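Can you keep this structure in mind? I'll have questions shortly.
Of the protein chains in this complex, one is absent; all others appear in place.
And now, chain A:
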Amino acid sequence: MKRGKIGLALLELFMIVSALVFLYPMFLVLINSFKTFGEVMRNVVALPEKLTLENYIYVWKFIDYPQLFLNNVIITVVGVAGIIALSSLAAYKLSRTGSRLSNILYLVCILPMLVPFQSIMITVLKLAKDMGLSDSTWGLGVIYWGFGVPLAVFIYHGFVKGIPRELDESAMIDGASSFRTFGTIILPLLKPVTTTVIIIDVMWIWNDFLLPLLMVNSSQSTKTLTLAAYTFVGQYNTDWQYAMTAMVMAVLPSIIVFMLLQKHIVKGVVAGAVKG
């Protein structure tokens, strides 16, 4: 028994050291974002000589951080709200209807899950341009709808099957319309899956790079946080202190949200993967 305890303590120690080494690169980025150029060049590993926000003030102004943040929020909110609306409605009806047409449409909706975005990105861009959706944050949000539907429909569809039909049938008999039934009875019951879908899609859209690069990179006013960090680091290739600052500023929102909602996020990601 005693041997087991010592073994466990050793394992714990080993895992803690591993985790610290694992996170060390992020720590290095953080400390170097407070340094001057000379300090970074002299020694990356050393702590900054004094804590100043000079780098942050410079980068904040240079990349117009509030605008970028707003862009990210618009794209993510428009995208996720649309995905949830389209997918929950469709998945509910498809799951409740047993016809051949319904089965075919279900397949049509979920099959694209297997398609890598890169294999169709060129014509997606062409189509988006033709439809006037490119070069706009709102437009990009709308573009995400179609890309988010397959996984969301798949996750919702599985969950709706577990909701007893009697619930909607009795509401119908009471004279509620189909939309009323969905809104007042089904949608509240879908809350746990909706949370899962929101978590997965927010993480995806907030951090996405290639689609924004193709769609909204042409103007400073429509860029996302990640895009701006990418351009900025490209320009300030050797000014590492500014590059580090831009990176910290780009990832900080995600890290704060993760610390606040850690449990939900991990659970949501697992649920999404296990069902997806």
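A few notes on this one:
Here, a residue touches a chain if its C-beta (ideal position, glycine included) is under 8 Å from a C-beta of that chain, and two chains touch if they have at least 3 such contacts; residues count from 1.
In this text, contacts and distances are computed from a predicted model.
Per UniProt, the protein behind the absent chain is "Starch degradation products transport system permease protein amyD"; the candidates were "Acyl-CoA dehydrogenase family protein", "ATP synthase subunit a", "Starch degradation products transport system permease protein amyD" or "Carbohydrate ABC transporter membrane protein 1 (CUT1 family)". Residue positions on chain A in contact with the hidden chain: 8, 11-12, 14-16, 19, 22-23, 25-26, 28-29, 32, 40, 43-46, 82, 85-87, 89-94, 97, 102, 105, 108-109, 112, 114-124, 126-127, 131, 143, 145-147, 149-150, 153, 178-179, 182, 203, 206-210, 214, 226, 229-230, 233, 240, 243-244, 247, 250-251, 254-255, 258, 262, 265-266, 269-270, 273-274, in rising order.
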